[in-house]
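Only one protein chain is missing; all other protein chains are in place.
Up next, subunit A:
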Amino acid sequence: MNAVREKRSTSRLGRLGWLVAAGIALAPLMALAQTQIYDSKTGKWVNYDKKKARQLYARNKQLPEAFQRQIVPFRTAEAPGTIIIDGNQHFLYLVQPGGQAIRYGIGVGREGFGWAGMVRVGRKAENPTWTPPPEMVARDPHAAKWAAGMPGGRPDNPLGPRAMYLFVGDSDTIYRIHGTIEPWTIGLDVSSGCIRLNNEDVIDLYDRVDVGAKVIVLMQGAALYKGV
């Protein structure tokens, strides 16, 4: 598996004609999106950026409450077992019976997905191999060491302990749901386009999700039209 290299390949995504492509002009506007968390001590909403996230994680050794795994009300006609990814809010929902969902905090792409669509979990892997893209190999000696692929199971494997591969029909897309070695990045726009969960959460999700599960990806940057 060559997850990162595949992420950089946009031609494959272009062939997935059923996806709703975002306008090219949306990407620069993504910078306008800002995650905010509620500070119970001050009673105010505060911007949640990389610096803040690192500070809080170093202090609390856990994510802010909003990004921790939890059961939430979720009104939907989608069947239990369906995954819904909301990149704007940095949440992944796993639909449960009784109008509920398990909500996980996620980290998503720096530039947004650029698409929305319905895909499925086509494959799952424990301890997935990570293969750095050529450009990373060229500039990073550590990555170069793993040009042929870093075995899964290592504590420094960026994909973490589990990966779920998103497919359209029988075709692998460029996107995956996987773990991370940077747990403080949950709630931020940081990845190369994949969906990352902290490792405990990705193991929990992996165990609950079957191959073939429906995955609905909502458009990231979805409120860019506001006020126009």
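By definition in this document, a contact is a pair of C-beta atoms (placed from the backbone, for glycine too) under 8 Å apart; a residue touches a chain by one contact, two chains touch by 3 or more; residues count from 1.
Note that contacts and distances are computed from a predicted model.
When the listed names "GMC family oxidoreductase", "Branched-chain amino acid transport system ATP-binding protein", "Lipoprotein" or "Sarcosine oxidase subunit delta" are checked against UniProt, the chain not shown comes out as "Lipoprotein". In the full complex, subunit A touches the omitted chain through residues 20, 23, 32-38, 40, 43, 45, 47-48, 64-67, 70, 72-78, 84, 86, 88-91, 93, 101, 103, 105, 116-118, 187, 216, 218-219, 221-228.
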